[in-house]
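Handing you a structure now.
Complex shown without one protein chain; remaining protein chains in place.
For clarity, chains are labelled A and B in written order, and residue numbers in each chain start from 1.
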Amino acid sequence: MKFTVRQIAQLIGGEVEGDDSLEIDQFYKIEEGQKGGISFLANPKYEAFIYKTGSSAVIVADSFIAKDSINSSLIKVKDPYSSFSVLLSEYEKLNKKKKVGISALAFIDPTAELSENVYIGNFSQISENSKIGEGSVIYPQVFIDENVTIGKNCILYAGVKLFADTVIGDNCTIHGGAVIGCDGFGFAPQKDGTYKNVPQTGNVILGDNISIGSNSSIDRATIGSTIIKNGAKIDNLVQVGHNVTIGKNTVIASQTGIAGSTKIGDNCSVGGQVGFAGHLEVANGTKIGAQSGINTDVVKENLTLNGTPHMEMRKHQRSLVFFRKLPELDKRISDLEKKKDN
Amino acid sequence: MKFTVRQIAQLIGGEVEGDDSLEIDQFYKIEEGQKGGISFLANPKYEAFIYKTGSSAVIVADSFIAKDSINSSLIKVKDPYSSFSVLLSEYEKLNKKKKVGISALAFIDPTAELSENVYIGNFSQISENSKIGEGSVIYPQVFIDENVTIGKNCILYAGVKLFADTVIGDNCTIHGGAVIGCDGFGFAPQKDGTYKNVPQTGNVILGDNISIGSNSSIDRATIGSTIIKNGAKIDNLVQVGHNVTIGKNTVIASQTGIAGSTKIGDNCSVGGQVGFAGHLEVANGTKIGAQSGINTDVVKENLTLNGTPHMEMRKHQRSLVFFRKLPELDKRISDLEKKKDN
Partner (left out) sequence: MKFTVRQIAQLIGGEVEGDDSLEIDQFYKIEEGQKGGISFLANPKYEAFIYKTGSSAVIVADSFIAKDSINSSLIKVKDPYSSFSVLLSEYEKLNKKKKVGISALAFIDPTAELSENVYIGNFSQISENSKIGEGSVIYPQVFIDENVTIGKNCILYAGVKLFADTVIGDNCTIHGGAVIGCDGFGFAPQKDGTYKNVPQTGNVILGDNISIGSNSSIDRATIGSTIIKNGAKIDNLVQVGHNVTIGKNTVIASQTGIAGSTKIGDNCSVGGQVGFAGHLEVANGTKIGAQSGINTDVVKENLTLNGTPHMEMRKHQRSLVFFRKLPELDKRISDLEKKKDN
């Protein structure tokens, strides 16, 4: 399937600079571009590649000013990454066939309710009283426990496990191996040094348009619900403890861990390998650098934080500058001490 | 099923303050309490909620003194969290039906031995010479390799994988997606820069009353055994390397990693995202703060440690205070230098 540069520009509302009749049938990263391909330039770090890419066309920002000659046709748009993403979506729509049908090798409990146009893959189990919404796709080897409700147009990839009473909204994507609704980590210490298991009787509730990464673990609440709100995007290998709340459109990168009962606000952005202590409240719009450790409430909105324990990013970076110079600071103090003594 | 406040107080050995005839049929977090519900107050951080909770009853500590008027009946006990946990357990006993029976869709090797009252779910496999103890529950999609032994009254949730020769004691709970007995990470460097696989011929041994979190990985020993002792509780996404030993009643929070051959003592408590270097010995009763890095032996018992590399908690916190003030320290040195020069 081929499209001209002109057709693509129309699709994404861009303006062409150069030959708009070139034919495109492939996507390339700008540094690997070849004839017949289209690439994009969003991160300035990659600008050098636009002057030597083999791609026939490159999507760039309106504001882009070339510092050298470029062989490719340019399509100028407001937000190149977003426009490229629209293009990929169109491509996917044309190429990916929708999975539908229920495998004879799946186990569907007679009390389960399957809506129309669902797909249930081989060796998957849909247990008692669970409901799968219209158009949802359940890959092979998925486990859906009792009383689980899944909305419309969700995708659950192979190996996903949803334990009892989990509720999932519409248009959610759960990646392979994610475990949702397992017991929270609750143990009451006893006098003899052993721990007694605290039953986890709550559940997990996911809103709409949520993405959960592969091999992530989201624990059910002790009582009440662990809640992830509409539009939140959670990466791979993330730990979400019992009774946690994650706000709307909050994005959490890989390997972050959130201890029990912490509430993260809306529109937050959390880097990879961040740790949150339990029972915290983190305000809307907080941005947190990778590997930070958040151990007290974040009350003010829209702060940018970094470090363990967290500080405001700028202050943390100033302290880090001097951390690197610590041997030098010691030397300066020693020099002062010596002079003093003379 | 309803119980009066009086009946509940009797069950958990507490004393009622207020109306003991109120009826309870639901658990609530104190901040979400409603009529007919019971809550508990253990963490002082949540005290404010007791003065406005809608719950009909709240379990509190003997020592609790109200600073304001409270609408709920109080049940006073020694340890509110523990008592609430007893209540949840009773509730679960009444409500959770025990799974029993062997699915026709499971694969059971003819040489496998299943004791009485076991449950084996759909699409699970019990391989050659493996044994499942009385009353154990094997959810669907569990893989049990050859020569695995599982004790009595264990629960293995969906997607658990136990590789060859693993031994599990009684009353253990293994959460979804946990992998036990996979190869340790052992590679011998060769002259040409490649690595040669070192066969991992040992196994994993778990004692009794152990909990392993979802998506955790516990590697088999190179030779001998990786050992987890009675009563240890391990959270989600934890890495336990080959030939590690974890002591009795030691609790390890999510995303912690323990490198090969390290021995952690009894009654330790380890925060989330902690890292242990290999070949260490960590004394009994050690407490370790989240995100710490332990890179030398911990010889003395009952220390509280923090930071990377670890320091005693108090010393680490003092250093952190000055880390935050580093730009200021630099300024003070500069001021001294200037005066000096005059």
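Everything below uses one rule, namely that contacts are C-beta pairs under 8 Å (C-beta built on N, C-alpha and C of every residue); 3 or more make two chains touch, one makes a residue touch a chain.
What you see is a predicted model; the values in this text were computed from it and never measured.
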Selected residue (touches chain absent from view) among B:Ser55, B:Ser73, B:Ser136 or B:Gln273: B:Gln273
Identified contact with the non-displayed chain, of A:Ser130, A:Gln255 or A:Thr286: A:Gln255
Touching residues (missing chain, whole complex) on chain B: 107, 123, 125, 141, 143, 145, 159, 161, 163, 177, 179, 182-183, 185-190, 193-199, 201, 215-217, 219, 222-224, 237, 239, 241, 243, 255, 257, 259, 273, 275, 277, 279, 293, 295, 308-309, 311, 315, 318-319, 321-323, 325, 329, 332-333, 336, 339
Interface with the unshown chain - residue positions in chain A: 27-29, 32, 43, 45, 79, 81-82, 84-85, 88-89, 91-92, 105, 121-123, 139-141, 157-159, 173, 175-177, 209, 211, 213-215, 231, 233, 235-237, 248-249, 251, 253-255, 266-267, 272-273, 290-291, 320, 323-324, 326-327, 329-330, 333, 336-337, 340
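Keep this in mind: only the chains that are shown with their structure count from here on.
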Between chain B and chain A, distance of the C-alpha-averaged centres to the nearest whole Å: 26
